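Apart from one protein chain that is not included, each protein chain of the complex appears where it belongs.
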Amino acid sequence: MDFRPSERSKTLTDRVRAFVSEHVVPVEERLMAARRATRSSPDWRTWSVPPEVRELQARARAEGLWNLFLPDPEHGAGLSNVEYAPVAEEMGRSFLAPEVFNCNAPDTGNMEVLHKYGSPEQQARWLGPLLRAEVRSVFLMTEPEVASSDATNLRATALVEGDEVVLNGRKWWTTGLGHPDAKVGIFLGVSDPNAHRHLRHSMVLVPLDAPGVRIERMLPVFGEYDEPYGHGEVVLEDVRLPASAVIGGPGMGFAIAQGRLGPGRIHHCMRCIGAAERALELLIRRSLSREAFGKPLASLGGNRERIADLRMAIDQARLLVLHAAWRLDELGPLGAISDVSAIKVVAPNVLERVVDEAIQIHGGLGLSDDVPLVALHAMARVLRLADGPDAVHRGVVARAELARYRT
Amino acid sequence: MDFRPSERSKTLTDRVRAFVSEHVVPVEERLMAARRATRSSPDWRTWSVPPEVRELQARARAEGLWNLFLPDPEHGAGLSNVEYAPVAEEMGRSFLAPEVFNCNAPDTGNMEVLHKYGSPEQQARWLGPLLRAEVRSVFLMTEPEVASSDATNLRATALVEGDEVVLNGRKWWTTGLGHPDAKVGIFLGVSDPNAHRHLRHSMVLVPLDAPGVRIERMLPVFGEYDEPYGHGEVVLEDVRLPASAVIGGPGMGFAIAQGRLGPGRIHHCMRCIGAAERALELLIRRSLSREAFGKPLASLGGNRERIADLRMAIDQARLLVLHAAWRLDELGPLGAISDVSAIKVVAPNVLERVVDEAIQIHGGLGLSDDVPLVALHAMARVLRLADGPDAVHRGVVARAELARYRT
Amino acid sequence: MDFRPSERSKTLTDRVRAFVSEHVVPVEERLMAARRATRSSPDWRTWSVPPEVRELQARARAEGLWNLFLPDPEHGAGLSNVEYAPVAEEMGRSFLAPEVFNCNAPDTGNMEVLHKYGSPEQQARWLGPLLRAEVRSVFLMTEPEVASSDATNLRATALVEGDEVVLNGRKWWTTGLGHPDAKVGIFLGVSDPNAHRHLRHSMVLVPLDAPGVRIERMLPVFGEYDEPYGHGEVVLEDVRLPASAVIGGPGMGFAIAQGRLGPGRIHHCMRCIGAAERALELLIRRSLSREAFGKPLASLGGNRERIADLRMAIDQARLLVLHAAWRLDELGPLGAISDVSAIKVVAPNVLERVVDEAIQIHGGLGLSDDVPLVALHAMARVLRLADGPDAVHRGVVARAELARYRT
Partner (left out) sequence: MDFRPSERSKTLTDRVRAFVSEHVVPVEERLMAARRATRSSPDWRTWSVPPEVRELQARARAEGLWNLFLPDPEHGAGLSNVEYAPVAEEMGRSFLAPEVFNCNAPDTGNMEVLHKYGSPEQQARWLGPLLRAEVRSVFLMTEPEVASSDATNLRATALVEGDEVVLNGRKWWTTGLGHPDAKVGIFLGVSDPNAHRHLRHSMVLVPLDAPGVRIERMLPVFGEYDEPYGHGEVVLEDVRLPASAVIGGPGMGFAIAQGRLGPGRIHHCMRCIGAAERALELLIRRSLSREAFGKPLASLGGNRERIADLRMAIDQARLLVLHAAWRLDELGPLGAISDVSAIKVVAPNVLERVVDEAIQIHGGLGLSDDVPLVALHAMARVLRLADGPDAVHRGVVARAELARYRT
């Protein structure tokens, strides 16, 4: 057993850390200050990408810090999950960083799907532009009418009719749908309701300007629209596409989803660890610099115990994520399904807890936009629901555990 | 021991409940839906009071549901704290309700201060208009530079020079400062830094259009500006007022603050209970109507246990608030100081916990503005800091508890 | 709403408090010290009642502090549940006290059953001696083979055959079965498995020396046999009794159990509050007298916050118990069923938490028998299971809560 990261993992982690603190954080602070002066509009048609972000992307790409998430050594860095995890942690220290390095969700997951399951034609049309960050993509899964954490509930349809596939349905919480560069989505719909429940769904590549696609609104999260990404509600009405738009063929939706979620969740979780470290640093710096009753806050009441508890919680969560990444590398998505569910519960909850204590130590300041704690809280809180709520993932872990003792 | 409310308390509670559900909630839903269409601007100079609110105020006043918080039977309802508590709980079920019944903070506390300590001249100028809701008021206490939970840290000054008092300082989290009707503030500043620490401060009535008062910005809370109230940052620079603007005389600030905070906190806490009941109702209704894995959410996993735990937590918190109100009635603010600190910790934390579970049951919907859960979360989270963070109130409770055994 | 106890409740509470601290606690300490020298034997046939306990009983009875639990004014003190609750709390401050005042479980519940449902003949034979503490009684309900928290699982039978009733079954956790004065039990068994599930069971008075009753062993709880009471495992094999031994007639078992448990659980819960106060007092006294790192423990780390949290938890639990007692007085056992389940969860858990922190503050001493913390821990831990585990009572609370919103 050896907890030392590989040489290339360590090198990339160090380089990303340096890049983030030197180049990304200062820009992020400027952009946030600018944003404070005006409120973003819910009208996504008015949104734009700050030019500074495009410049940072160009610089990152020039330095080779680009598509690091992709295990393919040709298009990406060729890192295993356990190697990429500490790199992703560093990206979690800034909200801008994932986009800067072309490692942000849902594009990463979509690129992986295209890379693994896309036809040459699909890859040519969409994977290249995504890898070069020329376009952005979305993932159309969650539906407002049903509890989408139970995939068998999904009502949207992707019916193959002759050489066409016809999409119908209402989707929401489609992250990135407001982005000016969002050009394509991966749509999950039922193709054959009578098939085995793992062979019922298809994934279809749908250009967002296809006739029948109607974006209705962006949904705020804790009042924020996360401009210029946004979380959209969209209706697809008789969207007709060539059957070649189906990824991997009809009925493959579930299988692809299984493969997609493992790495994607680990990236999210590792970024949670980085974000938690950032929140803890803010907490501690404030507790050392602020005084009340004649002492720094760090010396008052239970604050030290809290700091210790948070340190222990973060370290445990990080190790669990790394271990899950290693299991994913060793056993593949199906073999690590329970491990991935476990970190999906643990990491966002740890982040939320750290942020909550950090807000408390900051007092009123912590609630304002002068520090990034409210935004970190939203990140944590969303992740307790996105990609399946805590309860569903606890159910996966329990099922695996009980199976060990059933006879 | 008798847990039955008094007849007049019960009658007013029932009438307020009916008024809120018949008249206030529908308006609130309309206003929130309208607000979803546009984002509020941080520029408070553009804010206005919706005419529906003024109409509701007129109706409430006409029906005698007005100034119910005031124990004085002439200007208010003449209720004791324990009688008012269940009335306030009903108001907590709507964000608009406190304003509608002229029972919202910080006006209620300010009116009580003026009623108890104001000179006839001060009462004539400000108390009357406040009781009639013709003007709104603010309370200028918290300062950005210091941990204001330790009042001895406050740096703002209110120096008496001859027959004038001169105010200097920077205040923030001044709730209501953005309101178009906000005309007056109660300012807390140091008059004599060498006096006993309980005789150092003064409270001064400052018209908000006085020369030297400069509002710098409104602060968002979880991204919301709480328009048209707002939470402001304001600088007072050599604001010169007649010495008669000092309430109760120089050095009386601490004593008045002690008396002001007891009832005010109980109102907040009781509203938390009402808000928690609202959140629990939302949670349960959703858990009964939404299905996953072939069952209503209420029948899945630990959801019933959670509902039971929340019911027990709310009931305990309500009883603790009622008991503190009764102690305040029996023993006065100083005798009930530890009781009031205890509920200040318990009630917002219970509310936060209920809201968190309600969000979780609602899934993505819970994070949007389609349901009021994000707003309820902000209410709870703010109250864990406003009027003193949890840690300070725990310290008060512990001090009282340890004192029982010191020899 | 009035939190002041009635005059007679207050008077009896004060007298019991004084009696316990003057007479009971010193004896308890002597008995515990004596017990430290020898380990009790699991062989209950060797157990005896310390003569000091009989003397204390005589004194309590002479002073009129006797059978205070019984609402009947002739045989008891005629207190309502809300009046008795603070009296019971005082008894909770000593392990001996309930027995001393003839207010210990399960005798109290059994006496109530006999008083409410017993025939004149049953009352003459057993109620009188129990009221005079001449004999002790047990309650034979829980069975080792089945999850007894679900009463429909019970397998023991009480079949009426002509003018006889025949008992068969294995029972355990029969508290008091080892007591030298234990002479009678109330046995719960199925009389008619085909009847409605609330009309299936009967309660039967069984003399413990009846042929066919075989005590097999005493069960330790956290290693303690709770001598001279004990918790027994017993087999009843073809125990034939006259049919007049059935209380209230065949099929009445469930109805009687419902009525029996409400007050009994409130007594337990109120004693938990008293026990929690005792533990908190021990914690605080130790934290003030013991030093580490140059300060009393009370000034170290999060200890003050812990003390505050425990004070808030105890006060809330007490209020919930008092409120449940009041509801029981107002609405009867069925009307207060959810209230009683709520306190059955809350009170033992609060006690366990206080005791845990008290042990922690005491260090190694807290684990020894030199202080009563280990015994208090066992009391709390047992009560999270006895009379139904937490999960079952949470289920009752949830059912009532969900019913409010079902349509």
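So that you can tell them apart, the chains are marked A, B and C in the order they are listed, and the count of residues begins at 1 in each.
Just so we're on the same page, a residue touches a chain if its C-beta (ideal position, glycine included) is under 8 Å from a C-beta of that chain, and two chains touch if they have at least 3 such contacts.
Just so it is clear, the structure is predicted and the values come from calculations on it, not from any experiment.
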Query - Residue, one of C:Thr11, C:Ser41 or C:Ser244, that touches the chain absent here - result: C:Ser41
Query raised in the report: Which one, A:Arg35, A:His75, A:His198 or A:Arg311, makes contact with the chain that was left out?
Result: A:Arg311
Report summary line: Residue positions on chain B contacting the omitted chain are 301-302, 304-306
Requested in this report: By the contact definition given up top, give the residues of chain C that touch the hidden chain.
Outcome: 36-42, 142, 144, 147-150, 153, 172-173, 219-224, 290-293, 297, 300-303, 359-360, 363-370, 374, 377, 381-382, 384-386, 389-391, 394-395
**Report entry** For chain A, the residues touching the chain missing from this view
**Finding:** 1-6, 9, 82-83, 280-281, 284-285, 287-288, 298, 304-305, 307-309, 311-312, 315-317, 319-320, 322-323, 326-327, 342, 345-346, 391, 393-399, 401-402, 404-406
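We adopt the following convention: only the chains that are shown with their structure count from here on.
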Query raised in the report: Once the Cα atoms of chain B and chain C are superposed, what angle does the rotation have, between 0 and 180 degrees and to the nearest 5?
Result: 180
Report task. Taking the mean of all protein CA atoms as the centre, name the chain whose own CA mean is closest to it. Result -> B
Report summary line: Chain centres from averaged Cα atoms put chain A and chain B apart, in whole Å, by 37
Query raised in the report: Where the centres are mean C-alpha positions, what is the separation of chain B from chain C, in Å?
Result: 43
Requested in this report: Indicate the whole-number Å distance between the mean C-alpha point of chain A and the mean C-alpha point of chain C.
Outcome: 53
Query raised in the report: In chain A, which residues are in touch with two or more of the other chains?
Result: 301-302
